[in-house]
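One structure, as structure tokens, below. Some questions next.
As you look at this complex, bear in mind that one protein chain is not there, while each of the others sits in place.
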Amino acid sequence: MKRHQTGLLNQALLIVVIVVLAVLYLCAALGLIDSNVMRIMLSMCLYCAMGTMWNLMSGHCGLTSLGQQSFVGLAGYTLAVMTTYYSLPYGAAIIVGGILSALLALGLSLVFFRMRGMYFAVATWITAEALKTIFTSWGFVKKGAGMTVKLRPYPTTMEIFILALTLAIVATLVVHFLLKSRTGLGLSAMGNDADAASSVGVNIFKSKLVCFVLAGFFTGIAGVIFYMNKGSIFPTGGFSIEWTVSIVFIVIIGGVGTSVGPIVGSIIYVLLSEFLSKYPGWSNIILGIIAIVVIVVMPDGIVGTLQKKFHFEIMSLRRHAPE
Amino acid sequence: MIQQIVNGILLGGVYALVGVGMSMIFGIVQLTNLAHGEFVILSAYLSTVLCTNLGLHPLLTLIITVPLMFVIGMVLQNLLINRVMARGSEPALLVTFGLSIIIQNTLLLLFSADAQRMVTSFQSLSVDLGPIKLPVLQLLVFGIGLVVVLLLDLFMKKTYLGQSIRATSDDKTAATLMGVNVKHTYGIAMGLAMGTAALAGLCVGMPWTFYPTSGSQYLIIAFGVVVIGGMGSIKGTLVAGLVFGLAQVLGGTNYGMLVSYAVLLIMLIVRPQGLFSK
Partner (left out) sequence: MSEPILKVEHIQAKYGDFLAVSDASMEVPAQQVVSLIGANGAGKSTMMDCVAGVHTPTSGKVFFKGEDITGLPAHEIVTRGLCLVPQGSRCFVRMSVEDNLIMGSFPKAARAHMKDSLDRVYELFPVLKEKRNDASGSLSGGQRQMVAIGRALMTRPELILFDEISLGLAPTIIKDIYARIKQINQEGMSVVLVEQDVKRSRKASESCFVMLKGRVVLSGPSQELSEEAIKNAYFGI
């Protein structure tokens, strides 16, 4: 009875979400959305995609990466190089940027997956710092002077927003279905007991690899879209730890391991940063304090805490045994 | 070349000091303190402020900074980190990450992004030994690093408090059964680590310029000391300091950091348990 109700509620919710998204696409395409609002929603979508991916790694695979900026920067530079040097369209940059990031993730995973938690975290972060140093002294990408994105005609904010919105939706769905698949089942078994899971034949390495490479791919694409909107890229910005700071904040606030946590987190994060941009210098301090307070007093994040309180899970990953 | 190696060795003493606190916390509390670099830089700023505002000699600022950082460390461990540690190492890691962001941005807010440096009376003095030049300042910070690391080792081996810290890192429960209050011990360990950070802050702040964002650079060195040295090995800590000192000097201004990153990444891949751990 109870389960039946939850199912109905979930279906109703799904319809609402689809309608809202459809309206959003339509309004954007018709130019009904104020450009400032569009800019804000665009960042929400990009952070949502990146947060969802980090959540997949940290919340489900135990891979706490502090080096997501590697993917953002690499893909951002791919866009700049492809459009400036080869006059290629942004569609190509999205694909190549995503693939290069995925390849980077693949390469890193081969050597980093042997490391335990904190070593992995620091190794990913050092990799990003090393990339930053390399790009700062690499003549091809104009060293520290940075590069601009040259597209003719330059895509409008509306176009970029539609790309970002699509990315966020695809990323969320991919993660959702991945976790519902056999790989996801293996991952949740691993979360409960890694040794037991591997002894019953769950290929942990492969499952983690899939997640890490996917995360690289989508985070890279988010980077391409971000720099398409920004127009220029510098090594200090592209490979900045700030990216990871924001992503970690989003997932912690929303709730690590919850399906909609990154969505809620990215909305809160972007609104909060908009508000705090009036107080330059303070914003990171305040975000840092909020994150620590949430870790201490609300370890399940906003979504996790609400779900526990109301015993209701949005986009539940639980498998119900047939009755 | 010899001059460069000498420079690298002198730098190594300071790096060992930068890393020893991080190594301690990693070994004893089993916490990766991502804010360690920021604590070093925070101390450097504290010393600078005391220098310029109270007119204290840089070395005398330690009388204030070391106890102050010790207390901050204890409070932080007892109020914050012990609480989240109970839920595993990941939340604790993220809390220290948050702390590093807060400290770094607070320093930016207070002191702007400008380069800072402590001015000392012996800035340009040096001892000439034939073809080798030994700057007095570098010698001094090298000496401080060496003495502090060795004293800390002595403290750990020869006092009840030090023994209890080592015992706790070996087996928490068994230590409790000997009457050791583990949470209290963690507090003291963090206090000590922060005390070494205060010393390290002075030692990096006198010879080199620093920025609010310099913390991450020192964190990587500290992490390198943890990785190469293995925890709790004094010999390992010193050797790791030297390795990074030499890597930095031989890589030059442009590639020094890159060489350090490469050394660290290779170490992480080849031998994540450290060269000197058993």
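Quick notes on this structure:
Chains here go by letter, A and B, matching the order in which they are written, and residues are numbered from 1 within each.
Throughout what follows, contacts are C-beta pairs under 8 Å (C-beta built on N, C-alpha and C of every residue); 3 or more make two chains touch, one makes a residue touch a chain.
Model, not experiment: these values are computed from the prediction.
Considering the complete complex, the chain that is not shown touches B. Note that of B:Gln4, B:Thr52, B:Ser112 or B:Asn181, the residue touching the chain absent from this view is B:Asn181. Only one residue in the set B:Ser124, B:Thr173 or B:Thr253 touches the chain that does not appear here, and it is B:Thr173.
Although one chain is not shown, part of chain B still touches it, namely residues 157, 160, 163-164, 166-167, 170-171, 173-182, 232, 278.
The working rule: only the chains that are shown with their structure count from here on.
Note: centroid distance chain A to chain B, computed from Cα atoms, is 33 Å. In the complex of the two chains, the chain A residues touching chain B come out as 58, 64, 66, 111-112, 114-119, 121-123, 126-127, 129-130, 133-134, 137, 241, 245, 248, 252, 281-282, 284-285, 287-289, 291-292, 295-296, 299. On the side of chain B, the complex with chain A involves touching residues 32, 34, 80, 83-84, 87, 89-91, 93-95, 97-99, 101-102, 104-106, 108-109, 216, 220, 223, 227, 254-255, 257-258, 261-262, 264-265, 268-269, 272.
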